[in-house]
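The following block contains the structure, expressed as structure tokens.
The other protein chains are all here in position, but one chain of the complex has been omitted.
Chain IDs A, B and C follow the sequence of writing; residue 1 opens each chain.
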Amino acid sequence: MIIIMRPDATAAQIGVVTDKLKKHGFGVHLSQGAERTVIGAIGDKSAIQLEALQMLPGVSEIVPIRKPYKLVSREFQKEDTIVALPGGVKIGAGEKLVIMAGPCSVEGEQAFLEAARAVKAAGANVLRGGAFKPRTSPYAFQGLGEKGLQIMAQAREETGLPFVTEVMDTRDVELVAKYADMLQIGARNMANFNLLREVGKTKKPILLKRGPGSTVQEWLMSAEYILSEGNKQVVLGERGIRTFETATRNTVDINAVPVVKKLTHLPIIVDPSHGTGEWDLVPAIARAGIAAGADGLMIEVHPKPDEAMSDGAQSLKPETFQELMVSLRGVARAVGRQL
Amino acid sequence: MIIIMRPDATAAQIGVVTDKLKKHGFGVHLSQGAERTVIGAIGDKSAIQLEALQMLPGVSEIVPIRKPYKLVSREFQKEDTIVALPGGVKIGAGEKLVIMAGPCSVEGEQAFLEAARAVKAAGANVLRGGAFKPRTSPYAFQGLGEKGLQIMAQAREETGLPFVTEVMDTRDVELVAKYADMLQIGARNMANFNLLREVGKTKKPILLKRGPGSTVQEWLMSAEYILSEGNKQVVLGERGIRTFETATRNTVDINAVPVVKKLTHLPIIVDPSHGTGEWDLVPAIARAGIAAGADGLMIEVHPKPDEAMSDGAQSLKPETFQELMVSLRGVARAVGRQL
Amino acid sequence: MIIIMRPDATAAQIGVVTDKLKKHGFGVHLSQGAERTVIGAIGDKSAIQLEALQMLPGVSEIVPIRKPYKLVSREFQKEDTIVALPGGVKIGAGEKLVIMAGPCSVEGEQAFLEAARAVKAAGANVLRGGAFKPRTSPYAFQGLGEKGLQIMAQAREETGLPFVTEVMDTRDVELVAKYADMLQIGARNMANFNLLREVGKTKKPILLKRGPGSTVQEWLMSAEYILSEGNKQVVLGERGIRTFETATRNTVDINAVPVVKKLTHLPIIVDPSHGTGEWDLVPAIARAGIAAGADGLMIEVHPKPDEAMSDGAQSLKPETFQELMVSLRGVARAVGRQL
Partner (left out) sequence: MIIIMRPDATAAQIGVVTDKLKKHGFGVHLSQGAERTVIGAIGDKSAIQLEALQMLPGVSEIVPIRKPYKLVSREFQKEDTIVALPGGVKIGAGEKLVIMAGPCSVEGEQAFLEAARAVKAAGANVLRGGAFKPRTSPYAFQGLGEKGLQIMAQAREETGLPFVTEVMDTRDVELVAKYADMLQIGARNMANFNLLREVGKTKKPILLKRGPGSTVQEWLMSAEYILSEGNKQVVLGERGIRTFETATRNTVDINAVPVVKKLTHLPIIVDPSHGTGEWDLVPAIARAGIAAGADGLMIEVHPKPDEAMSDGAQSLKPETFQELMVSLRGVARAVGRQL
């Protein structure tokens, strides 16, 4: 932590700051610049809220040196984490790309099985589907709950593909973990810290979606919650952030892909469906995600998008998904990966 | 719902859209413009996801007519809702302003009682304090839990002021409701829909903070979740949104105060502490909130901010809070309210 | 400037950085922390782009210590700047509040005179009107040009009120300065640095609107351009920033008012008309601006808003403006100011 004093800070004010630092066990290092004094606080006391020093007279600014996350950082672990799912699916650098596909919601048995068969035929290696749906409106379809989980389990049985599905409530973690191969923390729950702790206690692989109003650093802090409970099987999911642009539902933060690769050893995938909100933009952004270095994609596919109970406008038809998979192979090859 | 067709839409494409609307029970109204056809869908079928029509060939855009919320809207209820707390506190238009004050976290019995006495002496009418704290870092102080609730109950006993405190987990709603006079849904949980439903089932007054990445409309939809469970005692809390500006922790959306007053009958308060993140900006923004028409304020006050376990940099000392209260009286009077 | 090295930086890498600093004439100060080395660069060489050091191996982060602006800073000048306009109008802390009012565009002689009389009668002390209009569409009304300036000069003649108007082009600065009492740099031109230099060369008071996508720091840097040319008569104008919120045209950054007061000695006014985009929100935000400590307001007033050639939806009718002026008096008094 570095404390930058104001140019007009008095010796007494500098003394108050250094005394307080010493009292909390920090080493203190004074640097007298052309205009100001800069105080370095040396030590490892993340429990103390040094930010509050900002209100002491004469203090201009507090600059943290240390990153606030630890277990998720590249500095803590240099080698890439590989997240393993049943069925031999491995997610992470150097591995085959993971393509998670399926409808937004599980709407019924036949419809889901049809979708599952179609995405498998096109080459997806993980099924996705929602049983518990976080809907903006209390009056909208909220998902089939456990029945939805059972349908997905049945589709897994038939296709051999593992499935990922969202859990929204600490009370449902056990139930969802009983069925699912991977638990998704949705964007709206990225900072639901109790939920993060609960899924951290399971040993299930976790897909942690980025909150649309959250920085990369906050996202990594949320991952840190999961790892701090002993669960290291975390995949990050970029699904677009909220900006002033209204031409698309969200703005895919494509920069976040290489940024995340620098900062953490965890895998990252891109969700072009939520990231754009429009099916005809999905293929371009799916290709961009892979080209930027993502370890996979999550794509909404629905046999009849115009009759979907949620997110129809951003869902691909199975045939469009199949075409996309073909073009993705070339991009994957160009960046040294494969589908 | 209005469906705007593309200028080059064919008669057949228009036919597909109108057929689909009729099949779902809508009346259809065609309007042939200079360049395009516009289709009005008449009826009340919010369960159908008309947005998905956007993917039909020839469709340019879908424009919703109806607001997605109902119970919270001014159109549904013209007269202002007044939220009542024990101790005779009433929150809402026409009433005395509510001033909720206290430390960010309950850190211990003596410290909290000291803070409670100080804010009461200065004229606050509701205590605030955190027992369950949503912290970005898993390694930061997480609150005292039930012990914190007991301390606040004790302070209520002594001061006669009701208290508001955050609940973060569906599993804790019952516990927190046993102690608290008002349950706070924190900004990070604004779209934790299961939690909204749970607090909606209690009959406790709710303070619903706005998510920093959420629009006013989404905020009102979250309130709709609570009202749809039968709990109409909801106060909205503007606490700053996330923007590109880094000079302050958040950007208080002061526009939201009159916007909310137009759209809903629910009361609104402003939180200048989280809204700015810096104690010396708090008084100006507190005054601005009242001048803009807010029904009250929520302000962090700590006897020793530079030793606070959370949010010290944005907490007022009791004496600064007292000075602020004095200046607020004049502003309140100027807008026809009182402290 | 502080250079934070990576935990794994080698002695050789640290040596490269310190050598480069010394070569550029900086003093160097090493601080060895628990995990990392931090290098202080001591000296005053703002011409050197130390940011580029970030790409040297082993460097983690560069932290600037010095604020990038100088003449506009509070540290450079403690006492508040007072900007004087003809007619005895003074803008700045401690002075009577300035109320600039009038239609968005000058549309014709009679209409403007009518508006000018009305705003004077209500108590405005500066006229506003646009002769050169920056319009999003090339097909929209672009202003009357010099004819508009003449009409405003005529209104000044009749009412005795000075006027402010926008200049958009370096080639027009001389012309506009010939007529106007205060030159406005519009939000879209906040970073048009050549234009800033040109108006800096005039000795006219300048109203510098904040760019909707610009931080407070960038805004102050733009003011620095004007002051660096020798013109210290600059008033800052907060008119809303661009955020994800779509309920209003812009989001008034009310926090910026006290922030600016801390960082600079220049006066600041608030423009609730552009800041909200809706006339019925204007009064609340005007009051909030004054309550937050602004030195004045800029408000669009039009005799027939529903027939205005630009910005009708956000313009007050003269009678609404008059009512607003009454309520503003109370707020002004509460914060120790007067209208």
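Simple rule for what comes next: a residue touches a chain if its C-beta (ideal position, glycine included) is under 8 Å from a C-beta of that chain, and two chains touch if they have at least 3 such contacts.
Just so it is clear, the structure is predicted and the values come from calculations on it, not from any experiment.
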Option from C:R135, C:K201 or C:R329 whose C-beta touches the chain left out: C:R135
Residue of A:G58, A:G200 or A:G275 in touch with the missing chain, whole complex considered: A:G275
Contact set of chain A toward the excluded chain (per top definition): 213, 215-217, 240-241, 243-248, 251-259, 261-262, 275-276, 280-281, 284-285, 287-293, 327, 329-331, 333-335
Chain not shown, touching residues in chain C: 20, 46-47, 49, 51-56, 68-69, 134-141, 168-171, 188-189, 191-194, 197, 211-214, 218, 221, 224-225, 228, 242, 278-279, 305-310, 312-313
Positions on chain B where the hidden chain makes contact: 2, 4, 6-8, 29, 31-36, 38, 40, 42-44, 63, 65-66, 75, 242-244, 246
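As a convention for this text, only the chains that are shown with their structure count from here on.
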Innermost chain, taking as reference the mean of every protein Cα atom displayed: B
Inter-centroid spacing, chain C versus chain B (mean Cα positions, whole Å): 31
Sequence positions of chain C contacting 2 or more other chains: 243-244, 246
